[in-house]
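Pasting a structure below so you can have a look.
All protein chains but one are shown at their positions in the complex.
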Amino acid sequence: MTRSILLHGLVLAALVALEPVLSEYHHGNLARIMVLAVYAVGYNMLFGYTGLLSLGHAMFFAAGMYGCALLVRLAEWGVGPAFAAGVVCALAAGVVVGFLALRTIGVGFMIVTLMFAEAAHLGILYYNDYTRGDEGFTIPQAIRTVAGLDLSDTTTRYFAALALFAAALIASAAVVQSRTGRVLVAIRENEDRVRMLGFDPFRYKLFALVFSATMAGAAGAAYAVLFGYAGASFAEVQYSILPLLWVLLGGPGTTLGPLLGTVLMFYLIDYASGTIMPGLAALVEAQTGIAAPGLASAWLLMVGLALVLLVLFAPRGLLGVVRARMVPWLP
Amino acid sequence: MDILQYLPFDLPHPALLLAGVLEGTVLAAVLALTALGLSLVFGIMRVVNVAHGEFYMLGAVLAWFVTTWVASVTGGPPWLGFAVALVVAPVVVGAIAAAADWLVLKRLDYDPEATIVATIGLLYIIQQLALTFYGPDARPVVAPFDFRVQTPYFGYSGYKLVVVGAAIVLMLAVWLVLTRTRIGLVMRATQYDRETAQAFGIPVDTVYAGVFALGAGLAAIGAVLIVPIQQAHYLMGGDPLLLSFIVVILGGLGSLKGTLVAAVFIGLSDGLISTLYEPTLAKILATLLVAMVLVFRPQGLFGARAA
Partner (left out) sequence: MVGTMCLAQRPTMTVPIEQLSATGLVKDFGGLRAVDVDAFALHAGEIRAVIGPNGAGKTTFVGLLCGRFPPTAGRIRFEGRDITGMPAHERVGLGIAYTFQITSIFGNLSLYDNVALPAQRRAMLDGGGDVRARAMAALKRVGLADRATEIASAQSYGHQRLLEVAMGLALGPKVLILDEPTQGLADSEIAAFIDLVREVARETTILLIEHNMPVVMALAERITVLDRGRILAEGTPEAIRADAAVQAAYLGG
């Protein structure tokens, strides 16, 4: 227990210590990564610990994002209360979707969540007049302030993202090391047995789903507030796949896996798009004379390859392997 | 917001109605072919193939390459290149699918959740390959022939009607193979009980690779048929995937008859609603319907039970 507190404290301290030393580029990246890692932390509660694979978490991210941003844009709420409202929207969406989707299991659950998220995405496009669809809308820099703090200032934004990430990490570590967490893991391992030990699996799964949806919504709302933009692409299916990928890479069912996976995947895509792929494109063109414009961005390829390779060769993810081989107490 | 405005209180003009039915029929025909592929793969292998829409896209993109190549090499008429594409595209796509089965799905031992994640990965990889070698543009394929059928209100593309006919013939062929041949028997035996089939000397691995190839091939043929109507584009797989999912689920997972009935139902209603009202709304309703069917009636609306 103390080891675990120390470990999490060290990680958070490292994130604080990095702030002044990072270059502008990495500074901005890390702020974004920490917000997205909150999303991954939430996803991990459902997928990593409880064993439920959702393909529709983008709807919760979008619920938070739009719940917050639309109130700012249409009702002229302040970003503070609007952030809270976004989180509540995602929580409510989690309750509704949970009550319906948790009646199914396995592949059924995956498809039901996928369909709900697709309906939500189409709904955002359909109400184009309010949401401005794919194009999205920005939240003006002038109103992105909370209690006198200018959230568009890079340092403030970094620490706001870090504060949110710290809250998410601590909440998730507390849950998974609690008795509730023990039941969640047991459901992942053998749901029928959990029921025959007298627990109602539905209630625990609903808790995990709502926790997870709330985190996703907090990430979505924070994204809108800190980066000043909301758009329908955040509700697309790829935004449901990304947290799955981050968690798979970092290690499902480890508290720090989501952060690790988000960081690694971000820089992997960044590096591949900036360095490897243009080189490859030049090589292809030099060798064959065929211009390969699609090689300019490696997003699709890296995500696709990572998913296939992880399920094939490392379904426990990086920290899962570390836990199995070296550090059995890793939470 | 006024929801009532979307309700059909005034009857649409018969010309519009006819156009909707015709478009719906064409959509239903291609959809039935594509969904049949998804349904076979799910029914026999218990694999939910999220990359199915990309096999469709590959079929369309290959059709463009083949017709362009044939036209440039032989200078022949459009139907020649189209005929070659109709053979080459499904065969190549089928081979790619068989390779994916062998390299990935088989190694996952067809675990349902892992295979979904893997096919999502395949989806992105295939998209990137298409983007890389085909590019981001939408490109048309010339219809193999050009004649118009006169309706009381407007002339209608004869090619579209041929598509409907071709889809019906292909589905009949698949049905005959499944019910009347030894290959079909072997497939059904494998579907019924994989271990027992293996014990009786059925080469289950080959059957699985074959079924996965067949499913992908059907999607590719559907796409070849559609490219003269819709242009080929590397992101075109999304819609057919979603609609095929809807069809397969409403029809009852793995039930072929249910798949056909649902394809006609969804194709027609999507054609009608999209022509007369609002396509996005139609899709929202369909996705919600699918979610509710899975939640409350997992055996589907049209299938008696998953066969």
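Worth pointing out:
As written, the chains take the letters A and B, and residue 1 is the first residue of each chain.
Just so it is clear, contacts are C-beta pairs under 8 Å (C-beta built on N, C-alpha and C of every residue); 3 or more make two chains touch, one makes a residue touch a chain.
On a predicted model such as this, the values are computed, not experimentally measured, just so you know.
Every visible chain touched by the undisplayed chain in the complete complex is listed here: A.
Of the candidate positions A:V185, A:I276 or A:L309, contact with the unshown chain belongs to A:V185. Mapped onto subunit A, the interface with the missing chain covers residues 179, 182-183, 185-186, 189-190, 192-201.
Following the convention adopted for this analysis, only the chains that are shown with their structure count from here on.
Rounded to whole angstrom units, the spacing between the C-alpha centres of subunit A and subunit B is 32.
Subunit B makes touch with subunit A in their complex at residues 1, 48, 104, 107-108, 112-114, 116-118, 120-128, 130-136, 234, 242, 245, 249, 278, 280-281, 283-284, 287-288, 290-292, 294-296, 298. The touching residues of subunit A, when paired with subunit B in their complex, are 53, 55, 100-101, 103-104, 106-108, 110-112, 115-116, 118-119, 122-123, 125-127, 241, 244, 248, 290, 292-295, 298, 300-301, 303-312, 315.
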